[in-house]
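Every protein chain except one is present and positioned as in the full complex.
Labels run A, B and C following the written order; every chain starts at residue 1.
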Amino acid sequence: MEGFGVHTSMWTMDWSREGATRAVEAAAHYEMDFIEIALLDAPNVDAAHTRTLLEKHGLRALCSLGLPKAAWPSQDPEAAIVHLTQAIDKTAEMGCEALTGVTYGGIGERSGQPPTQAELDNVARALEVAGRHAKTRGILFGIEPVNRYETHLINTGAQGVEMIERIGLDNMFLHLDTYHMNIEEKGAANGVLAGREHLRYIHLSESDRGTPGWGTCDWDEIYAALAAIGFTGGLAMESFINMPPELAYGLSVWRPVARDEAEVMDNGLPFLRGKARQYGLI
Amino acid sequence: MEGFGVHTSMWTMDWSREGATRAVEAAAHYEMDFIEIALLDAPNVDAAHTRTLLEKHGLRALCSLGLPKAAWPSQDPEAAIVHLTQAIDKTAEMGCEALTGVTYGGIGERSGQPPTQAELDNVARALEVAGRHAKTRGILFGIEPVNRYETHLINTGAQGVEMIERIGLDNMFLHLDTYHMNIEEKGAANGVLAGREHLRYIHLSESDRGTPGWGTCDWDEIYAALAAIGFTGGLAMESFINMPPELAYGLSVWRPVARDEAEVMDNGLPFLRGKARQYGLI
Amino acid sequence: MEGFGVHTSMWTMDWSREGATRAVEAAAHYEMDFIEIALLDAPNVDAAHTRTLLEKHGLRALCSLGLPKAAWPSQDPEAAIVHLTQAIDKTAEMGCEALTGVTYGGIGERSGQPPTQAELDNVARALEVAGRHAKTRGILFGIEPVNRYETHLINTGAQGVEMIERIGLDNMFLHLDTYHMNIEEKGAANGVLAGREHLRYIHLSESDRGTPGWGTCDWDEIYAALAAIGFTGGLAMESFINMPPELAYGLSVWRPVARDEAEVMDNGLPFLRGKARQYGLI
Partner (left out) sequence: MEGFGVHTSMWTMDWSREGATRAVEAAAHYEMDFIEIALLDAPNVDAAHTRTLLEKHGLRALCSLGLPKAAWPSQDPEAAIVHLTQAIDKTAEMGCEALTGVTYGGIGERSGQPPTQAELDNVARALEVAGRHAKTRGILFGIEPVNRYETHLINTGAQGVEMIERIGLDNMFLHLDTYHMNIEEKGAANGVLAGREHLRYIHLSESDRGTPGWGTCDWDEIYAALAAIGFTGGLAMESFINMPPELAYGLSVWRPVARDEAEVMDNGLPFLRGKARQYGLI
């Protein structure tokens, strides 16, 4: 998790052998340092196939997920531990460095209330057990605050830090996302400021999840804050142009937020990578 | 709907005689030109009481709402027409100028799919009948696009314009909201650009719905675009610090987004009003 | 003056036959709609050569200048009229559409005092005579406000409008420049707002006159305001990478503000042209 990478949702949300091949080849073509793989169905991923692909193309990788309702930590921490353990093992088998994302709940999990102490206790317990297991496998374990509509549990960088410091594992890290920060933080850079001690990974996603540089995110402010805290983690471009129906409800992507892959890769990628160079981040 | 006003959710979400009195007196204290009243329970509002209060304080007003599930136009346009007609009548009785808001659906209405043609046809039918009724009562009738998580029907200024132009009533108008624009539009000013022919009202709401000026909205860009299109409609500050549980799920306000009323009124109000003067909008 | 063009200082500040050929070919290569030619030494320009070049490449053009000290309108309006008349004639002979720039003074002209009424009267007299002459030749005649350090006469869009309206010629226009606006206007869009009735041309120049998109200019705010006023004039990229010593003092470009031409053309041009398309300006 360093350098400039991309979420493979640009090319597939299905990590079959065919999807994996297409995504890894595309990422290599665009000279990415790493990729993020959505681990939505860990048991059915051919880990050896992915590991070979990554090695062949000299790409590093990490995995991310949100949890299915039956394994929401707030409700059933034991089920969450089983699910996360399986995902961590698959992550290790694939030769990936980290498991991150909404590791603390479901995408779209909302009780209609602020998080209760019992919910947060359950989440902390599941994350701690999973985080310890990740450590034994040499895997970093991240949590990504997402906006108020996608969870009621952890919306801001400060809330993410609070959970990480409560657990106290040194392989746990904060994973921010500019799309969510644009809604939740007081100023484009504030999540970076709040999370500085634990931030190792950031999704560079535009305000509408479309083509980076064409929305309302203040990229100079974000990059300047990253440079100022001495950020050395991974920068991952994320745009949502291939969204399977089972994710569309939680993520609420109804409209095409970018015309096509070419619009993102020809405009958003040079923009984000150029700014990262301007600020000395890559 | 001209000048600078405020959504009365600053002081109450309950338009009882007591709530109305408190809100109108507070708005008058802050020298507002108008107020917006949330018409969540029209039948139980004492219209004469509000009318007298408004006249006493020389305040103009408009009403807003979202529709209950039983009256979602996409599903049951006839029920929606009944609900909207009742609200329009109450609006007129209160001496208010307009009914606006999510008049085309529920706050939080999401099918998990893009809007279907049948849903949009139903919405158009309900809005047209309600809009004609509003016209007979001398009431302006608005639609407010809201973000992808609060509806799947109308998220952008362009979509709002499309619906308004389809119906073709001259008392219908576009009502934008900077909070939603920050998520949905390609650039802070783009909703204003797309909606210029029909825009008569705008919510000035910060990116986290907290204290205006302390978030990620680019206020200069928004105000400059309003000035450039020659906007002469109403500017309404909106912050969510008094949210009843029945709205919290749809709006997903779990955290206190501002410390208290004083934080908003002492910081956000002078900031927004000062910028409006700087750009010649009031 | 419509579409997207470039100031030829990108390639030469010497409008000899050789310089003209290099600049026109380069502009055509980058598919510009028009070019701006610095008319620093009008008598020695081979007008027929330039006209033929422009026709061959299907490029439109306009000319710009600042006045030498001996022809400062504030001090010697008659000398200024002679100089401007000669430049207007050459502009017409070259087949160009307009003469613009610091047509009201010298670049670096500063008295150390606010402009006096006598200075402004002299300027108005010279501009009126020159403007009338331009009209007989079918040439548009512009004035470009520049920042406080480059003139004490006209620094803001509002001051430019005042001069244009005082003179009252319909072939006179306002020519803004984002670099100067960044220093002088209250908000990135305010010059556009103040100048809306007379604005036909704008220099897109970064805050340090280097690579557009890599400085402090708020390009979304600028483009949004242009779109909102219905701007249909010319957009001209300007960066200073070839500055002859005789201009360096007035313009105070001591440092290389961009690495080289490639940095500007590979980064700044796609950025500016892409945003212009995003806002429907080209």
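General remarks:
Definition applied: contacts are C-beta pairs under 8 Å (C-beta built on N, C-alpha and C of every residue); 3 or more make two chains touch, one makes a residue touch a chain.
The structure presented is a predicted model; accordingly, all values stated were derived computationally and were not measured.
Between the chain not shown and the residues C:A188, C:I202 or C:L269, the one that touches is C:A188. When the whole complex is considered, the residue among B:F34, B:W72, B:Y104 or B:W214 that touches the unshown chain is B:W214.
Among C:G5, C:G106, C:G131 or C:G210, only C:G210 touches the chain that is left out of the view. The residue from A:A47, A:A158, A:A227 or A:I282 that touches the chain not shown here is A:A227. Chain C meets the missing chain through residues 110, 112-115, 147-150, 152, 155-156, 181-188, 207-208, 210, 214-218, 245, 248-249, 252-255. In the full complex, chain B touches the omitted chain through residues 213-214, 267, 270-271, 274, 278. Chain A meets the missing chain through residues 186-190, 192-193, 196, 218, 220-221, 224-225, 227-229, 278-279.
Assume only the chains that are shown with their structure count from here on.
Copies chain B and chain C of the same sequence differ in orientation by 180 degrees, per CA superposition (steps of 5). Where chain A touches chain C, over half of the residue numbers in use are shared by the two copies, so each contributes mostly the same positions.
One finds 34 Å separating the Cα centroids of chain A and chain B. Chain B and chain C have Cα centroids lying 44 Å from one another. Per-chain Cα centroids separate chain A from chain C by 47 Å. Shown for chain C are the residues in touch with two or more other chains, namely 278.
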